[in-house]
Structures are given as structure tokens and as C-alpha cells.
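Heads up: the structure comes next, in C-alpha cells.
A single protein chain has been removed from this complex, and every other one stays in its place.
Letters A, B and C name the chains as they come in the text, with residue numbers starting at 1 for each one.
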Amino acid sequence: MQRILNNPDNIVDEMLEGFVKCHSDIVKLVKTNDDNPRGVVAAKEAPIAGKVGIVSGGGSGHKPAFVGYVGRNMCDAVAVGEIFSSPTATAFLDAFRAANGGKGVACLYGNYSGDNMNVKMAIKMAKREGIEVKTVVANDDVCSAPKDQREKRRGVAGEIFMWKCGAAKAAKGGNLDEVIEAAQKAIDSTRSVGIGLTPCTLPAVGHPNFEIKEGTMEVGIGHHGEPGVEVCPIENAENMAKRMVDLVVNDYPFTSGDEVAVLVSGLGATPVMELYVLYNEIEKLLVAQGIKVYRSYVGNYFTSLEMMGATLSVMKLDDELKELLDMEAYSMGFKQQL
Amino acid sequence: MQRILNNPDNIVDEMLEGFVKCHSDIVKLVKTNDDNPRGVVAAKEAPIAGKVGIVSGGGSGHKPAFVGYVGRNMCDAVAVGEIFSSPTATAFLDAFRAANGGKGVACLYGNYSGDNMNVKMAIKMAKREGIEVKTVVANDDVCSAPKDQREKRRGVAGEIFMWKCGAAKAAKGGNLDEVIEAAQKAIDSTRSVGIGLTPCTLPAVGHPNFEIKEGTMEVGIGHHGEPGVEVCPIENAENMAKRMVDLVVNDYPFTSGDEVAVLVSGLGATPVMELYVLYNEIEKLLVAQGIKVYRSYVGNYFTSLEMMGATLSVMKLDDELKELLDMEAYSMGFKQQL
Amino acid sequence: MSSIKNQNGRGILLSMVHAIQENKQYLGDVDGLIGDGDHGMNMNKGFTLYEQQLGENETTLSDGLFDLGTVLMNKIGGSMGPIYGTIFMEMSDASQDADEITLPLFAKMMEAALEGLYGIIDARPGDKTLVDTLYPAVQSLKASAESGRDFVQALEDMAAAAEKGKDSTKDMVAKYGRSSRLGERSRGVLDAGATSCCVILKAMADGMIQQLKN
Partner (left out) sequence: MSSIKNQNGRGILLSMVHAIQENKQYLGDVDGLIGDGDHGMNMNKGFTLYEQQLGENETTLSDGLFDLGTVLMNKIGGSMGPIYGTIFMEMSDASQDADEITLPLFAKMMEAALEGLYGIIDARPGDKTLVDTLYPAVQSLKASAESGRDFVQALEDMAAAAEKGKDSTKDMVAKYGRSSRLGERSRGVLDAGATSCCVILKAMADGMIQQLKN
């Protein structure tokens, strides 16, 4: 294993220590009790009195997600789990506390059984403390369940649009219901798909978690290597783009005249120049269908350790989502100026 | 090869097409003549009349370098070469033209024989057109030549500090000599070292460019896989950090009481969480020597396709460099707000 | 004896802790075949943390189950934290006010555990998860309680049912959790969660039988 590690059991805590030191202008580590000795990552100014708090959380190994999306006009606090493993309920509770500015908390997270369970429990605990929490559960990954079972689909890189829009709504003074509505609209308007090219290795395990044969690609792969809908011979960027755009566009009424936001994220080890080659093809295909790219994001936005491959997320925009997307933001993983 | 490609011969041009579409709020592609059909990447507002132009350039495959450092208060234009291959002299000339706001151009680039030759020729051509160009040649890589032959050393991730400080000086209204002086001071105050963990594969070639045996690491590796000073069994993050800090600190009088900027860059495929683990160790070692980290940057800032490993760059600060480093900047690869 | 004093919980809980500790490697190996190999590590971490917290103290079975559940929930995260956390906390809730744990009460505790679990997961018998161990164990206990069987015998039957249920996962195809990635290829190997659940139920039965025979 050619990796940079001390004891793999401590990797998450050590990463957090380094992260918080490095980004002390944006975030802080909040430790409120011994039940969650790790603490949670909160925005420097959090909690902001009178603002709806934005919380997320999930397993580690997806950098910049989740800690990289804590910051100004982004998430107020996130709970941090072990690699590929949901944070505990207490960790989510601590994140609610750290984000709570008295107007309630919007917990915007991805649809994984561990996260669902732990968030549900944390909400019960928060209620006892008088913190009101409402949730939006991201399910943008089109290949993770059929269209008529959208509630079963996983959340992937589209979560970034959900955070961005929900957080912008909160920053603009929206109340909890308005924030939830905006975040829900963002994720309901978003469809994602991933193509995996190589597997990844959890440091504590030491060998690849699953297999993708050289010369093949896995269409519809999940962020932890969850199986896709098809394993086929590897294709060129143009054909990969075609598959991805077809899967995404056909799952939702994206039609000529629509304006969209596009996010192409690497899974970790694919050179970023290749992501731009892929984006170039995707953009051409969208434009050919009369769909206009209003904003685009290309880079390693939501990764799976050192997997190779990429995800595409497309969000259909209306005036409200455009305004929310356009807002300034300043976090480690997402910085946007006017 | 598990990569996202069309014809590998066109990868650079396709990447550029995607890059410029994606970041049209920051950059533009400037095509001025048929001798350089690729064009150069220039800041949206370039050339800025009355400001010294900042130019760089180099081979591709180092994303975000070099195109990712074009933007507000960063480079005004960069020349783009094939993968791991210097841009042509004409490309550099075009970058000079695109950046020239009438006050001369500072060409801040890395010490590689191809770049040296092509820049030299471009300067001759620029002179004929009445564009004054002065250069700073980065040589921050301590392992690429002995201390008494610093002029032979290669430029690596420390170039980012050179661009940041030179560009800030220009943005503050410095004249050409002042800009050159600031950029030279930045790179003279910077020392870098890399550790390589895996090789990388050029898409047009199809097999790894060199070998790093599983279980070993190459200390002092260059950004194209240039050999380091030692191949040894892979170590834990703490010991890697110790080696890196020792090599860097001992090469230059970094001493107790100094304030420094630290940049830990991944080489491409190392998970970013591991870079924070490494940074955490580096910071502890510096602090233990009485050296204070004034600002730090961790991420994939200067990569080598899908190599695994990391580089450390440390810049010793004085009041001027602090002020230059602190300035706002907005490019794809380097965004900083106050 | 036909019931256990709730206040004598320590021995039963330590029996469960030690069984997990002894099977750490084995559970890891089972998970390694079609999962990511960390199940033994995860479970051992949680149970050992509880052991440290308990220290030299006595505990009622109800409080001990509650504390164990809390530790799992708070410290191991993922799915196993809430899954085993829920199981133990539901058992605790259902017995909290009792001085004596009788067979009918124990059957109710286990039923509550299964119901609580169904409240948070979608897997059901046949999906190659720990439900395949827990469900037949609960059914066996319910039947024993209804027919007024001897408590010790009922526990032995429960352990056998758990074992059989665990073994049945070998021929199943995983539908939830990490191994579901393998589809048909997950057949032929035990499920890790079903295995740890069997280890826990057998150790609990052992600990209780010891009390009943005292």
C-alpha cells in the first residue's frame, strides 16, 4: 500500500487535526462532550444567531466532502465518521448543537442506511434539548435504484448543490421551512451518475475493496464502490460522456431551453486534466440538446479515496436556484466570488 | 490504462477547451496567430493597462498548474505545452503579448532545459516587438542539485509562492524591477522536496514512465519522475514528514522565531485526507523548532498526472512577503479571500 | 431456578464482551471474504469500550444493556452502532422495571429488539444480514414461552436456532450492506453480522444459563 499514514485507526482524527490547523480562517473543531471525543467541524462564526443552521455529515474518505464544505454561506457544522462509515448519532447531535442559532437546523445528508439511522436518533436527542431539526435526504444517484423507487437512491456529488442552495437560502434569511424547501428543490432537480475505473483501498484493510478489471469500466458505481448497472469495456471520453448524459437527462425532464448547473467530479485519482476532457464532451452533448450550462464545476469535489473515474451531476435551474447558486461562498472545497 | 481520454494526442487541446468553457468567469483563450494554434490562457481582464504582466508556462499534466493559476491577482497569461513538455517559444511569445499592459512582463517559470530554451527564444522575439521581458527561474527543489549548485535545481510547487508574490506585487502597482525582485525573493526564500510513492503513465505512451517498487518510496523525486536522492522502504507519515522537514529546513537558514508559509501538495492520486495527516506531522515538527506557520495550503496544487506522493514547500516570510501572500486572489487553483 | 435476578447482570454482559473479544479475528475473517474485513475490529472496539466503562462495577442486566447500547451507538457509528445499539437499548427498555427476568419477559425483550431493529433497517429474513440470526432466535423463544418450556432449555433452543439461522446465510445472496456489491458472488459465505449476532446470543444464553443453574 503506497499511502501516507500513521496508524490507520487514527487517520480520521489526525486528518481532522491537520485540517483544522490549516483552515483556521474558515473552520474550528468543536468538542462539547466525551461521548463524541472527535468533536465536529464547524464554521468559524457558527452558530450564527438568527440564522437557520446547516448541518451535514457522513463517512470520511470523500474529501473535500464533508468537512471541506463547512464555511461562509455553506454548512455550519458537519459530523465526521470513520472512513466510509456513518458518524455516530452523538456526532450528529453535536453538529446540530454547533450549528443551532435558535432558528432550527436543516440536516442535509445522503441516503445511506447508517446515516439515516444515526440522524434519526440524533434528531430524537436534539428534540429533548429543544433544537428543531428538519432533514433533506439526497438521492441524486440515478443508477442506485429504478426511477419509481427514487426514495431508495443514494446521495452522491449532487449533495454539493443541495448544500450550496440550502445554505444560501439560510444566509439570505430564509426560515427553516424555506431552507428545507430550497434544499429539497435543489436535490429534486439534480441527477447524478458515476463511472468507476479502478477500485480503492481502505488504509486499515490494506487491499482493494472490490475489483474493476483493467480494460473495463463500471457504469453507475457508487461512492464506496457500490455496484453499478453495467460493467463494460472501457470507452473513450466522448462515449463515456454520452452514457452519462443519457442516464442523467433521461431520468428527469431536462429539455431544450433548460438552464442547468453541471458538476463533474473526479473520484480521487483521475488526473484533473481528464475531467476537463470529459466536461468538454458533456457540455457539447448538452448544448446539442438545447440545454444551456449556466454554471459548471470541474474538479475533485466528492471523491472515494484513490478510486479512478468520475461523476456527473446536473441540476435544472429556475430563477430561485440560480440566485442561490450564484451567491458567494467560502469553504475549503467550494470558493466562489462574484 | 484506466483513463478518460479520446485521442491522447489531442488531450491538451481538449482539456483547454473544457477548461476555458468551465472557467469563463476567470480566463479566456487568446489565439493571436497560426504559429501557435493552441493559443494561450489569459486572465479575463488581461492585459491590464499600466500593470506589469505576469506570465508563466510549462508542460501539461500538473493541474492546477499552470492554467489554474491564471486569474485575478495571479498570472495574466500562461503558455501551455504538451504533457510534461515545454511550450514552444511562440507560445511563450503569445503569452507575453497577452499579458503586456505596456509596463513590461515578468516571466516566472521553472528551471527545466526545454523551458529555459523556449523562454530565451521567446524573449528575443518579444524584444523585436518592443515588449520588455524579465525572468525569474524557480529552483526550489532541494534534492535536484547540491546546495552549491542551486542554479541547477528544478522548480517545483514553490513556484506557486513565486507567482502569488510576484503577481501581488504587480497588482499593487510595482514596476517590472520591483515585481521581479519580489518574485525572486519569494523563490529564494522557498525550499521544496517531494516524496514519490507510485509512478505515472502518459496517456500517449500507455505504460508507467518509470518504476517505484511497492513498499518503497523515492525521496526527492521530481515532478516528472526525475530521480530523487534515495529510494528506501516506505515509512509512516511521521517519518516522511521528518525527512521532508529536515531536507527543507537544513537547506536554508530556517530558524526559531521564523514565520513561514507551508504548502503541502499531492502529486495527483494520493487521497487528500492523507495530505492533511502529513501536514499535521509537518506542522508539529516546525512548531517544535520554534518556526511559526503563518499560512498553510494543503491539496493538489501541483501534480504529476496520477502519481502518488506529496511535496512540501516552505517559504520564509518577512513583512513584504506576508503582505503579498495575504492579498486576495481568484484563480481556479488558488482562491483566497480576506 | 426459573428466573434471573435483574441485578445480576454483570456476568451475562461480560460473557457477551468476552465472546466478541475472542471472536474478533474470526469475525474479521468472515467479513473479509465478501465485505471489507473490519467487522471484528468494529465490534471489538465497541464491546471493549463498554468493558472499560463498566470496570469493577456491578450492574443490572437492564442497565448494562442500556450502557452497552449507548456505547455502541456513540462510539462505533456506521450501521452497526445503531443496529446493535437499538437491539440492546430496546431489550433494556422492555425489562427496566423488572426485578426478575422470566422466560416470558426475556422473550418480550427479544421481540422488542427485533421490532426496534425493523424500525431502522429494511432487511428482513432471507436478505443475508443479522436478521437471519435474530429472527429465528426470537421465534424459538416466543414458542418456548408460549408452551411454558423450561428457561434453560428455551435458551439452549434459542442458541441452536440462532446458529441454524446464521448458517442459513451461507446460501443467501446479500441485498444490504457492503457485500450486496457482489450479488450472486456473495453466495457460499457466511454473513458477518449474522455471525456476530450468533456469537452474542450464544454468549448471552450461556451467561443466563449459568445464573439459572446457580
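Before moving on, here are some points about what is shown:
The rule is simple: a residue touches a chain if its C-beta (ideal position, glycine included) is under 8 Å from a C-beta of that chain, and two chains touch if they have at least 3 such contacts.
Everything numeric here is computed off the predicted structure, so don't read it as measured data.
Although it is not drawn here, the omitted chain touches the following shown chains in the complete assembly: B.
Which of B:Gly53, B:Gly225 or B:Gly333 touches the hidden chain is settled by the complete complex: it is B:Gly225.
Screening B:Thr88, B:Asn139, B:Thr198 or B:Gln336 for touch with the missing chain picks out B:Thr88. Touching residues on chain B toward the chain that is not drawn are 35-36, 59, 81-82, 84-91, 113-114, 116-118, 120-121, 202, 204-205, 209-210, 224-227.
Going forward, only the chains that are shown with their structure count from here on.
Centre-to-centre separation between chain B and chain C, using Cα means, comes to 56 Å.
Between chain A and chain B, the centres computed from C-alpha atoms are 29 Å apart.
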